[in-house]
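There's a structure below that I have some questions on.
Note that this complex is displayed minus one protein chain, with the remaining chains in position.
Per-chain numbering from 1; labels A and B assigned in written order.
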Amino acid sequence: MITLASDFDSPYPAAMRGVLCANTDARLVDVAHDFPRQDVRAAAFWLRELLPTFPPATHLVVVDPGVGTDRRALAVRAGDHALVGPDNGVLAPAARALASDDDPAYYEIPISDPASSTFHGRDVFAPAAAAVHDDGVDALDYAPVDDPVTLAFPDPTVVDDTADGEVLVVDGFGNAITNVPGDVLDEHWGDYATVNGERVPVRRTYAAVDPDEWLLTVGSHGNVELAVNRGRGDDAFGVSPGSHVRIALP
Amino acid sequence: MITLASDFDSPYPAAMRGVLCANTDARLVDVAHDFPRQDVRAAAFWLRELLPTFPPATHLVVVDPGVGTDRRALAVRAGDHALVGPDNGVLAPAARALASDDDPAYYEIPISDPASSTFHGRDVFAPAAAAVHDDGVDALDYAPVDDPVTLAFPDPTVVDDTADGEVLVVDGFGNAITNVPGDVLDEHWGDYATVNGERVPVRRTYAAVDPDEWLLTVGSHGNVELAVNRGRGDDAFGVSPGSHVRIALP
Partner (left out) sequence: MITLASDFDSPYPAAMRGVLCANTDARLVDVAHDFPRQDVRAAAFWLRELLPTFPPATHLVVVDPGVGTDRRALAVRAGDHALVGPDNGVLAPAARALASDDDPAYYEIPISDPASSTFHGRDVFAPAAAAVHDDGVDALDYAPVDDPVTLAFPDPTVVDDTADGEVLVVDGFGNAITNVPGDVLDEHWGDYATVNGERVPVRRTYAAVDPDEWLLTVGSHGNVELAVNRGRGDDAFGVSPGSHVRIALP
């Protein structure tokens, strides 16, 4: 199985599907092609959440603002999975999440000249993903990479009943997903918290508050989320990715 | 075969695909993931139109404004098909459309604690759909449900040459799909009707009128549609889902 993820929107993913179908019989499953444009951090966050739900697979990821520069192309072995994509950190959090004891192990995919300089998804990464899927990373003669670009999400500061964190991403519902771990709310279900100065109910489900009412909850990713029942938390709380969030619990 | 439908947009459907792939070898086919957010009635309408085009399959449907509340999770046997989703009426019209003589039959999917309270699509419905697909609803030890939440579309009133109905949904082209059955137009192709006071040609095809001209036609679903050739009927007629529509035929 090969999964596909990109920020290409449409119709460019079709060219990757075509090249994959021309090079392998692997089943193809789309992850998403509308990650925020050229936003390596947002894509890295979602891939870390989503790829571990899959059985062993090769994951083709192309969020690549540096396409055509000398940034490397990577293949990664991570547990029973493999990842293929640019060396800009987008693969790193998912690779760590999927890894077993002796990996993730990074390798450099050679880029032959004259590969297109603007569409490595089609011309470099898709053929490489087909080869990685069919043969395995270890069978290919790729050079090991010791220093892949890393990417880590910022750590929150939790002191007593106050957490200082930031918004990592906003999902399509408008839920503002923070880096604050959900367990800070463990003893506070049913309470009210103060979020950036506003009093907000702490509830397990969106529907536990009335429509258009704000709430603090734990999303499916396990992090604290600023949300509005049937509305947009990002607009209500006035936050976007990178915004500071201070949560004070009673 | 398992079909997937939701109002999740992207990237959350990928988590359902991952869980499905991890639990079954079934073929996956997407129906749509951009149903109007938390709009049970619109999703129910589309599913009733779309699912009968498929061969026997398990249909996973997650439009679920009550996620995490005590609303039940349902599995439904309907003819040679099965459906899996929340007990809020979203499955009902499609289940009736797919049913044979002795069903639809509704069953309750147990929700184990501590299932995530915000993402039952991934944690409850996807694993259940895999089980229903692989084993069949009847082989699973689910308790029968006698009183599923029902959902019916409003009936129009047709008296002589006047039909009073309402807009059920608006499609992506802007066509306003009403609950008025298409056969009211049977003797009137080529005529002009009066729609909410406006004189409108009754035509079989969008292209039978000039670009930007209004028309009354029968959509692929068999209902009367307010449309504009190469334009948006909802904007032109000033209607949205729930709007009253009076059609007077000559």
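Operating definition for what follows: a contact is a pair of C-beta atoms (placed from the backbone, for glycine too) under 8 Å apart; a residue touches a chain by one contact, two chains touch by 3 or more.
Keep in mind that this is a model prediction, so the values were computed, not measured.
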item	value
Option touching the unshown chain, where B:Leu50, B:Ala99, B:Val158 or B:Ala248 are the choices	B:Leu50
Touching residue (missing chain; options A:Ser100, A:Ser117 or A:Thr157)	A:Ser117
Absent-chain interface as seen on chain B, which is shown	1, 3, 5, 29-35, 46, 49-55, 57, 171-173, 204-208, 217-220, 225, 230
Chain A residues that touch the omitted chain in the full complex	8-12, 14-15, 17-19, 21-22, 28, 37-38, 65-69, 116-119, 122-123
